[in-house]
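Only one protein chain is missing from this complex, and each of the others stays in its spot.
Chains here go by letter, A and B, matching the order in which they are written, and residues are numbered from 1 within each.
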Amino acid sequence: MNFTWSDAAYFWPEAIMALTFIACVLTDLVTRGRRHGVTLSVLIAGTVVSLAMTVIKAPEASHYVFGQMVVIDPFAHFFRYVFLFVTLVTAVFSYSSREIMGKDRENQGEYYSFLAVMCFGMMVMAEANDLLMLALSIELVSITSYIMAGYARFSLRSTEASLKYVLWGAMSSGVMLYGASILYGLTGATGFSAIREGLLAGSGSELALLVGMLFVLAGIGYKISAVPFHFWTPDVYEGAPTPVTALFSAGPKAAGFALLIRFFYTSLVQTDGTGGVTLLEGIQWPWLLAIMSAVTMTWGNLAALRQTNVKRMLAYSSIAHVGYLLMGFVLLTQAGLQAILFYLLIYAIMNLGAFLVVIALNNRLHSEHMDDYAGLGYREPILAGAMTIFLFSLTGLPPTAGFVAKFYLFAALVDSQLWWLALLGVLNSVISLYYYMSIARSMYFTPATETGGLGLSRAHVALVVILAVPTLVLGLYWSPVKALADSSLAFLLGG
Amino acid sequence: MEIGLNHYLTLSAVLFSLGVFTVLSRRHAIVILMGVELILNAAALNFVAFSRFVAENLDGQLVAVFIIVIAAAEAAVALAIVLAIFRNFQTVYVDQVDRLQR
Partner (left out) sequence: MISGLIWFLFAGVSVGSAVVVATSKNVVHCGFGLLFTLLGVCAMYAFLGADFLMATQVIVYVGGILVLVLFAVMMTHRIESNRLRDELVQPVAALGAAALVFGLSMLMITRTAWDEKVPGEALPTTSSFGRAFLTDYLFPFEFASVLLLVAMMGAALITREKKEEEDQ
């Protein structure tokens, strides 16, 4: 083991988030759980310091910390930005959410500690370089998710979401570990790169490799809610408190993709040093993932069509977006992966924005039903305008960031001449236009039963606008962000 | 008779399948959790068997220890959630917990 302190210095952002977790727990104890504003400021301070360290200590190559367990490279670095951003935004808008921070609620302070540890877990997920770290980091994020889904512990809906999540989640992580054990048996190693070496040396084990990989994919597929491991998503997203749902749809999903990409591209793929990739011999099932992608987006979109609860609709639409993202994964090209990273970042911004509007409205209307959104375009023009931008972006219409992200994804597909999947993706986008626009239609074209503003707090509206601005701006000028996403893949595919 | 790798793998496959059966066929939340424990034990047994017969290093045993840790953490949280469900719904049967729209 080659441990050096200079390599360990690249681990500061994660270490700071772990310390923030402890600090939040202690703060909550000292303030006896009565002043959750203080805990929030501790969390924000920790996240900002971690963000600063991320900027200062940008890795320019792969750094192994703690043996080969964790690798810090530009790929993980890119995801740090995503996770810290998601954590920061979720923390701020959880503070204004009635569902978690309302007067009759308890344990408001501890909520922020779970946010901090979730962020830590997601960062490690993007860095895991060993089957053991894969399992442990997924487990940390999952267990935190189970707790947060059931955070409103006297709410029937919230505890039900939590139960469904934990039972299926526990099973999927068990299946994943069983698959991991088969990979260990084939190669005698648990590190991702050692697994590749083992697979290159061994032979005649295609079936075992297929079974092992399928089981591991079941575990990761559950985390990113790809069909057929998606069935928990609608119930959990609807039942969990809305800020938690927003976090689930942006954070753990991105972390799952990070883990999937690193695991797949480190252990099963050969690179030629110039960015080209080929699968190891004996693996002939990318078509399986292509079908998974097609089914995921189609099913998600068709199910979303029937929904009248906005939160549940966004849950199904998030499944559809996983389908789009998997399209880029199937290609096995650099362009495909670059498109995925860019899409994940844009998706985090626009999806958090849409959920933020849902939270703001829930605070006043106590409902997420589409009919209750009638006439909001006139009662709350700024909020409804921002929501329309987010919906345009989620559909992928110009001039929003969602359009650019989808454009790169489809361009990568066309480059690889995967026509049928590209066509299906376009068709699905058209379907999604219908249900996204039905929200807009309700806001602008259905007469309201009441008039006058809702009396939303200025800070809340300001936060929505802060998220709407990049959704528009990145749709017109995206090259720096795209360059960051592109450069972050260099060491994953080069080495 | 010599007990070899395949004996352990077979035993583990049996436990794994029984665990899957338990999870899919039961409606009592705690029994479903017991099924999950069977699956986790199958995985751990595989790791240890491979550690002895194939890899000839300790890595598999170490992973097995961490699997036990994972099982403990999962069991604690899952049982807490089951207790919360019992408090809210007065039931532990999964199919009777259905407030969310289908």
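Quick note on the criterion: a residue touches a chain if its C-beta (ideal position, glycine included) is under 8 Å from a C-beta of that chain, and two chains touch if they have at least 3 such contacts.
All values reported here derive from a predicted model rather than from experimental measurement.
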* Structure fact -> Visible partners of the omitted chain are A, B
* Just name the one of A:Ala23, A:Val124 or A:Ile195 that touches the chain not displayed here. => A:Val124
* Which subunit A residues touch the hidden chain? -> 1, 18, 21, 25, 65-67, 69-70, 106-107, 110, 113-114, 117, 120, 124, 132-133, 136-137, 139-140, 143-144, 146-147, 150, 153-154, 162, 182, 185-186, 188, 202, 204-205, 207-208, 211
* **Where the missing chain touches subunit B, by residue** => 1-11, 13-22, 24-28, 30-31, 33-35, 37-38, 41, 44-45, 48-49, 51-54, 56, 58, 61-62, 64-66, 68-77, 79-84, 86, 92-93, 95
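Going forward, only the chains that are shown with their structure count from here on.
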* **subunit A and subunit B, separation of their C-alpha mean positions in angstrom** => 26
* Structure fact -> subunit B residues touching subunit A in their complex are 9, 16, 19-20, 23, 29, 32-33, 35-36, 39-40, 42-44, 46-47, 49-51, 54-57, 59-60, 62-63, 66-67, 70, 73-74, 77-78, 81-82, 84-85, 88-89, 94, 97-101
* Structure fact -> In the complex, subunit A touches subunit B at residues 131-132, 135-136, 139, 143, 146-147, 150, 153-157, 159-164, 166-167, 170-171, 173-175, 177-178, 180-182, 184-185, 188-190, 234-235, 238-239, 309, 312
